[in-house]
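Left out: one protein chain. Kept in place: all the others.
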């Protein structure tokens, strides 16, 4: 019979908030509004709490729980994964982070040419005996054109690729689940809050269009986060969000950013 | 007279928590316990709040404030930098993050051979009208040797490079400054909480020594964070800390981690 | 009729070796020895040459060619993709790099517990009028245990996660295609050249086994690259390889590495 060191008693009297595994690569399947399911690849972190009287957790069990759900890491299965982590690891709380690229078919604005755009996303889910939270995060690349540059120059205006990161938590439905928000919806909110969306494929008439669309809609990072905030505050499903806009300034070698966090009272 | 778009009124009625610049590289000088000053290079983020009635902040002023303090970004000058940011940008709160490698001369345990070890550090400072906080963060690479592997195998034990990240805030002195903790002290706390320190230069007698030292001191990530916690809780200067230990497991392609946050009541 | 600036003449008399797109994320399907096909996500770079008399290439066409092959980027389809790039962009040479994580079901050595391990891979394909080359690259995480540490210490031995990167080109078959080598084969070569494979899931009897297997098979990075070299030189399919072993040294905060390139004469 082998030693189970992890089950030894610990006398330092210090409980541990989180113990687990991270930087684990894993193929997953997520929900896709138009195609039902999308296969992608994720980087995963999973952890539980550890009461003060146990020396260690059993790390291999995290992988076993994940394996059982292979192919299904969604807003719907995550509550169950958290429950299994708590049960299997005899813990009171469990935490999981799943980061992945999500691909969406976008149509160019004039030619209609279609191509896949990538958006970096993350699910963060946490459960303890009392509450559970689910946070959806999406990073949306956009074009931003500087209102100041446009106003003070006789012609032209500096613009650049920016990224809008939206983290959102929704209100709880009567059945205890969280209200659904699609990745696609947050992408749309971010894109419409910037000067212009970015695309994977643009033909010349499209390039003409987005050039003028950006020039017609100049925004600072301050404008982008406010535009997103106005939209999300008006969405009754949203009970908390944080939005961060970042510009890879085309005239500097550093970035500009703005950030707002908000909670519905 | 040029337009000052940023000074325009904004009617969306949404205040912004943070607006500023980030990913700015800059050469800095920090305090060094044995050599007084150390030149290094930093990645810097600076931001302020923006009241709801202003359209934008003036990004160039962040750089101007930093320039004025060129060469001096320390626990002692940061409060003043924050004050200047608030004044120059007419803001109520200011926030700064300064991440940099710090180099320390270490002696090999047997031969005494000396070489510079690098530690990734960060200063995070924040001030608003009421309170100001200063957080020192140090990432300390260590060796960890697995107690379970040692106990169940007839010989050998898997071990690996790990990293211990300590974030700490100290109590306020009677003169309003924060109690001083040196980077060197946190490095020592982390190294003594793991199986063995790591070194830049080890001769053969040193390698023999650290091999056996690690084998004699097996620790889980759980043990590392508890050992750090015990030491920091006993240090009266410390009023808050978060410690995270991470192992680049030599038997897996993912990492194991543990984390504790604590505040003195 | 819109201007086609790219088609303008250029008078600087300087031909361009490569012009194209890079850092493009895209979902792909690759060949899998046991499951036929595997869905994963890639970072892609595509380029062509540009003769001195043309001002610019047409970047959108790279995306269009890739779209046409959506879901199929394999050793078999890459020659055709290169041909289409050359035709569509009126170029003499074309180059493509496709980097992706590949997942393989591994069984733990004693318990037989199964879990997916990830390996970072890359296809690099190039074609011009005369020759075409296809390079398969695989990064294999392994355990390495230091022979010096084992020999000089009374007990224990430092070990760590390492990674073995193999780039390989095979001989040309009589039908003009490159001889097939599976990703799975290169993984096996790398793992058997190190102290021990790494796994995603190990139960306690497995951990005991790999601890002792590593201790019984100490290797320097020098040994790993030589072991791989001996195996690949004996494989008649291989006409060129480069192997690099890197150890994330558990006793240092830097890495050790060794590298060999070889071509069959």
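Per-chain residue numbering starts at 1, and chain names A, B and C are given in the order in which the chains are listed.
The rule is simple: a contact is a pair of C-beta atoms (placed from the backbone, for glycine too) under 8 Å apart; a residue touches a chain by one contact, two chains touch by 3 or more.
Keep in mind that this is a model prediction, so the values were computed, not measured.
> Where does the absent chain touch, in terms of which shown chains it meets?
A, B, C
> What chain B residues would touch the chain not displayed?
Interface with the chain not displayed, on the chain B side: 2, 4, 24-27, 38-41, 60, 63-64, 67, 70, 101, 103, 113-116, 118, 200-205, 208.
> Counting contacts across the full complex, list the positions on chain C that touch the omitted chain.
2-3, 5-6, 10, 12, 14-25, 45, 47, 50, 55-57, 59, 147-148, 151-152, 220-223, 225-227, 229-230, 246, 252-261
> Which parts of chain A are in contact with the chain that was left out?
Touching the missing chain: residues 117-118, 141, 143, 145-146, 148-149, 152-161, 196, 198-200, 202, 204, 207-208, 210-212, 214-215, 248-254.
In the analysis below, only the chains that are shown with their structure count from here on.
> Can you tell me which chain lies farthest from chain B, using the average of the Cα atoms as each chain's centre?
Farthest chain from chain B, going by C-alpha centroids: C.
> Just give me the whole-number Å value for how far the CA centre of chain B lies from that of chain C.
36
> Give me the residue numbers in chain B that touch at least two other chains, ranges are fine.
148, 152, 252-254
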